[in-house]
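To start, I am sharing the structure in question, which I have written as structure tokens.
The complex appears here minus one protein chain, its other protein chains still in place.
Lettered A, B and C in written order, each chain numbered from 1.
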Amino acid sequence: MTGRNLPPLSLHIPEPDFRPGDEVDYSDFEMPVAGAVARPATETAPAAIRDMSYVMIRVLDDEGRAQGMWDPRLAPETLLKMLRSMALTRAFDDRLYRAQRQGKTSFYMKCTGEEATSVAAAHALAYDDMCFPSYRQQGLLIARDWPIVDMINQIYSNRADRLKGRQLPIMYSAREANFFSISGNLTTQYPQAVGWAMASASRGDTRIAAAWCGEGSTAEGDFHSAMTFAAVYRAPVILNVINNQWAISSFSGFAGAEATTFAARAIGYGIAGLRVDGNDALAVYAATQWAADRARNNHGPTLIEHFTYRAEGHSTSDDPTKYRSADEGVKWPLGDPIARLKKHVIGLGIWDEERHAAMDKELAEMVRAAQKEAEKNGILADGLKQSFDSMFEDVFEVMPDHLRDQQKQMLEERRAAGI
Amino acid sequence: MTGRNLPPLSLHIPEPDFRPGDEVDYSDFEMPVAGAVARPATETAPAAIRDMSYVMIRVLDDEGRAQGMWDPRLAPETLLKMLRSMALTRAFDDRLYRAQRQGKTSFYMKCTGEEATSVAAAHALAYDDMCFPSYRQQGLLIARDWPIVDMINQIYSNRADRLKGRQLPIMYSAREANFFSISGNLTTQYPQAVGWAMASASRGDTRIAAAWCGEGSTAEGDFHSAMTFAAVYRAPVILNVINNQWAISSFSGFAGAEATTFAARAIGYGIAGLRVDGNDALAVYAATQWAADRARNNHGPTLIEHFTYRAEGHSTSDDPTKYRSADEGVKWPLGDPIARLKKHVIGLGIWDEERHAAMDKELAEMVRAAQKEAEKNGILADGLKQSFDSMFEDVFEVMPDHLRDQQKQMLEERRAAGI
Amino acid sequence: MSIATESAGETRTMNMIQAINSALDVAMGRDDATVVLGEDVGFFGGVFKATEGLQKKYGKTRVFDTPISENGIIGVAVGMATYGLRPIPEIQFADYIYPGLDQLVSEAARLRYRSAGEFTAPITVRTPFGGGIFGGQTHSQSPEALFAHVSGLKTVIPSNPYDAKGLLIAAIEDNDPVIFFEPKRIYNGPFDGHYDRPVSPWSRFAESAVPDGYYTVPLGKAKLVREGDDVTILAYGTMVHVARGVIDETGIDAELIDLRTLVPLDVETIVASVRKTGRCVVVHEATRTGGFGAELSALVQEHCFHSLEAPVERVTGWDTPYPHSLEWAYFPGPVRLTEALKRVMQD
Partner (left out) sequence: MSIATESAGETRTMNMIQAINSALDVAMGRDDATVVLGEDVGFFGGVFKATEGLQKKYGKTRVFDTPISENGIIGVAVGMATYGLRPIPEIQFADYIYPGLDQLVSEAARLRYRSAGEFTAPITVRTPFGGGIFGGQTHSQSPEALFAHVSGLKTVIPSNPYDAKGLLIAAIEDNDPVIFFEPKRIYNGPFDGHYDRPVSPWSRFAESAVPDGYYTVPLGKAKLVREGDDVTILAYGTMVHVARGVIDETGIDAELIDLRTLVPLDVETIVASVRKTGRCVVVHEATRTGGFGAELSALVQEHCFHSLEAPVERVTGWDTPYPHSLEWAYFPGPVRLTEALKRVMQD
């Protein structure tokens, strides 16, 4: 160590381009050309398409026209349904965020700017394909026409909450919609999705699984387990990474984005990897469809990196102005997913500004009405809405004695306190 | 699911080429040509050398001649020292394996056929570089001239065992030799090596770290943590994967080898990855030297896959004839690392069969003598050799009251029992 | 013991490995949703041979090796369970379960609750545990207390071949996640703690008479191994045999209870016994502080305070890592237990 004529080592600590107050300049950003990436056949071996991890699949160009081989050529009703689901997701987020701010519940998380990554994916999957979401995929439920009043009941932990007030707001579970119970522990759903897909394959079923996690969450060991098992058993699963550039206050560099793309993780395992413009609903749809076709035909798993931007704070507990420039979202070079799809359908002549404005109004009203409906069942802030008995249920299928005793003790306790 | 005209999914379960009784045929094995792979400059960006993960660096050709850019052009004394350390490692393994079979201790693990992966690596590192080994890197200690009697004392858990009989045999610790305490839990040393390297870098030190794990162990979450942190902070670390084809009874396909190479894992993180013939000491030396130069000049981490073969059982608890063809090792296309280096030095004219035979004899005698020496301090089978007091030491730096009480209780207990 | 009405078949002599293997065989034969996965469990049949022959019989998609990732093993098992399968993952040694703990503790154990029953994780994690085989620090641990503290998880520990089979089938059929600890020291024969004496094979003991076919031993019911009047010994796994040995040697008229299941615990049987004897010794191999013995001791004094004539004693491993060569000084063997019994009896 000493006496050797060697340079001192130094530790590299990543640093984002922009911090609060910085002028944001994206002129370095090399905009991938819409339609430029070729679409390989779905049976192509991963080794033959490694380059897909370093480019970006984009379908919609600046004028909102669909370009190239990845254009999924969707029917007008599908396009409009996706647009509507995305707009509803945003309207829902706006209202429920406000509800939390008004003190009606404890917590909320928006997915603003990322709606395409769940809504378009949901449309490219079959309804009975199983989704293993993280906490920012409310768009899946909305795209699957799950009643938003049910979602609000959960957010309010009220009498009608099917989860009996046990979960933090937005940690939905909707088995009927093939939407897995959301965990507060990051990335745990990843190996679970792989296991579900392995089970489906072992049964000769035709249903596939899809999972979502954030780019920050890829650092968890669960990500590695999922990738390894998916590769080894060629599981019929789609593993989505939503790279929205931020993980609370940490930029994507702390998950490894300085060194390579997240799609490239796939290469390490010999898995197919795609990288798409996550703000381009058609690209998301097309990539998901490609991966689903692959999985369904026993060609194995696909990792999809959705390149997008978290336009709002991490959650209601967060203040993003403390760590990033507010300008970033505004200037995001890949635009807004709703605006881009809207432009596309208007360009196709199947939509117009008036209908859009009317739809926005209708959706806002719909959310308002659902909220009112849900509030009939109570809000968290008004105190406990759940039956106390239920607290001890579902720990096990059959309640064991010690829980029965504790339940009794609790009820006596409440009686003693005159509650 | 129903009513859809879709093929049934099927689950792929890997299966090795050969099972007990099978005739082994390696004619499918595409032998990489020695000297064929170019050696990039050590400052090359990982993105520019991704292909290195799919080829195999080989220096020694079939005739034992050193070929190509990766030839490290070592001085004769270095070559002969490596040869000697490898031969000593093998002699040591043979004798200590027998000692376990004779009931002198509880456990032993050989590294037969893999000696180059640790011995040559140790020679390419500086002595003060820190090694974080797994359990099959006894070659590191031997290459660093650590007293083998000390190793045997540990294996016997005897009075002279510096680890006070606390560790399973072969779980050495040798701080003076910059050899980290071996853990029984696979792959935990990987993030630790990265952390050590990060610490060294943060202090402006010049020492780097190196870690070893088996190909089976790459599936652990620790592998992913290590790779992620190494990439993010550009840690000066060399991460070695010893792909010896087997993990106890599971072939490398269960770690993902059917889909790609282990060196390719590096690509996923944007780390430099090399793949070397692990039975070619010169290739191992050269790759390690390249990676060390890189790390030392702040160009970041390297993952090296050493392609080799576990010529013996997993450990003394294992019976490999139960799950693989005995023929595999015999016919291993990349030969034996000691025989190959021997051929090379004989070809260079600095060594001959007689000297080799004499050396083997000398080394066997040396191990025998060391064993005898160690046995003066007792063997495990002869009963407890450690002071009972020591059992409660080193749990904490200062023994807390509850341990002092337990220590007292144990001593009283032994008195009561008349022991 | 409850033997199901369905014929349990002929009775054979089995050691614990054979009984566990038989349980897996029976469960797999009855329900094709059962799946066995883990490191080396496939072609090889497991490092302790518990899954031998199963891959051949049930095929590679129902019995298969896995990557070396305890996190992945439990994680995919949970996913398979949510699909509708009934996975039986093996963790090669309990000492290696920590990398997979999150999937067990935060996911499997909490899933029914957090989804209000929409999703469940009926997995049975089998894992050999305990010391006595010179396995050193990482092949000897007894981490059961960590699991017993986790709500939503059942913790089962058999002490003999008959129970091992019956409890394992019950665990597999149970709709909640179960961790099934197998005391590896007694796979081949009960061990009374006298490490310097040869071990008797299971065939010499009545509990090795195991029906070939289907039967269950219900979870949550302790077994009264021996009635006695002077003191109650609470034990599980290997320690049941150490206790039995001490009773035989000392002639102490102890009532010996084999807990069999830590969660849910058969408090009733424990309390009835201690109320009768007025004294209690709790035994386990795990380190003392925060071990399951603490829970037992706490429960006993809560329920039997006015019957207790002496403090409840804990006989346990020491609060150190499990040492290799000093194994028998660490292990709570006959001497430690006898001394404790003497103390409790004289109080």
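We adopt the following convention: a residue touches a chain if its C-beta (ideal position, glycine included) is under 8 Å from a C-beta of that chain, and two chains touch if they have at least 3 such contacts.
Since we're looking at a predicted model, the values are computed, not measured.
Which shown chains does the hidden chain touch?
Every shown chain touched by the left-out chain: A, B, C.
Looking at B:37, B:171 or B:242, which residue reaches the missing chain?
Only one of B:37, B:171 or B:242 touches the chain omitted from view, namely B:171.
Just to verify: which one of A:217, A:243, A:261 or A:325 makes contact with the chain not shown?
With A:217, A:243, A:261 or A:325 as choices, the missing chain is touched by A:217.
Taking the entire complex into account, which one of A:39, A:65, A:162 or A:402 touches the absent chain?
That would be A:402, which touches the missing chain.
Please identify which residue in B:196, B:212, B:309 or B:323 touches the non-displayed chain.
B:196
Touching the left-out chain: which of C:287, C:325 or C:338?
Residue touching the absent chain, from the options given: C:287.
Would you write out the residues of chain B that touch the absent chain, in ascending order?
Within chain B, the residues that touch the unshown chain are 130, 132, 162-164, 166-167, 171, 173-175, 180-181, 183, 185, 188, 190-200, 202-203, 209, 221-222, 224-226, 228-229, 232, 394-397, 400-402.
Since one chain isn't shown, list which residues of chain A touch it in the complete complex.
Residues touching the hidden chain, for chain A, are 11, 13-15, 19, 106-107, 157, 161, 164-169, 171, 183-186, 216-217, 219-222, 247-250, 254-256, 317, 322-323, 380, 384-386, 388, 390-392, 395, 402-403, 406, 410, 412-414, 416-417, 419.
Pick out the residues on chain C that sit against the missing chain.
On the chain C side, contact with the omitted chain comes from 71, 95, 98-99, 101-102, 105-106, 109-110, 113-114, 137-138, 145-146, 148-152, 263, 265, 286-287, 289-295, 297-298, 301-302, 305, 308, 310-314, 319-321, 347.
One rule holds in what follows: only the chains that are shown with their structure count from here on.
From the centre of chain B, which chain's CA centre is farthest?
Farthest by centroid: A.
Just how far, in Å, is the C-alpha centre of chain C from the one of chain B?
Roughly 35 Å separates the two chain centres.
Measuring from the mean C-alpha position of chain A to the mean C-alpha position of chain B, what distance in angstrom results?
Here chain A and chain B have centroids separated by 41 Å.
Which residues does chain C have that touch at least 2 chains other than itself?
Residues 61, 66-67, 69, 71-72, 99.
Considering chain B alone, which of its residues make contact with at least two other chains?
Within chain B, the residues that touch at least two other chains are 11, 13-14, 219-222, 254-256.
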